[in-house]
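Every protein chain except one is present and positioned as in the full complex.
Up next is chain A:
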Amino acid sequence: MVGSVNIDEKISSVKFFVDEEYPHLRIKDEKVCLKCNEKPCLNFCPAGVYRLTEEGSILISYQACLECGSCRIGCPFENIIWSYPRGGFGVNYKFG
């Protein structure tokens, strides 16, 4: 069995054009996340975009988002405001 896989290393193989001015993923209501026990977003997100802060809230590093759309529907409380990045921004696959 593999130990914990370093997702940051995997993500570093992907080219992004980060939109510094406009985060395309946001939490609707942080209180909902605090009440969510399972926090599946920490796991199912293939880019590891969702991280837990020491205070127990969710931090979104939208810059590394692969735009798959899993969190739009995977969040059991529909607590994510989801959109694609603006045109030209975001993931830019070299191989795909």
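Definition applied: contacts are C-beta pairs under 8 Å (C-beta built on N, C-alpha and C of every residue); 3 or more make two chains touch, one makes a residue touch a chain; residues count from 1.
The rule we apply is simple: contacts and distances are computed from a predicted model.
**Q** I notice the complex is incomplete. Of the names "Cytochrome C", "FAD dependent oxidoreductase", "Outer membrane lipoprotein-sorting protein" or "NfeD family protein", which is the UniProt protein name for the chain that's not shown?
**A** Matching the unshown chain against "Cytochrome C", "FAD dependent oxidoreductase", "Outer membrane lipoprotein-sorting protein" or "NfeD family protein" yields "FAD dependent oxidoreductase".
**Q** Name every residue on chain A in touch with the hidden partner chain.
**A** Residues of chain A in contact with the hidden chain: 1-2, 4-5, 7, 10-11, 13-14, 17, 38, 40, 43-44, 46-48, 66-70, 72-74, 76, 83-88, 90-96.
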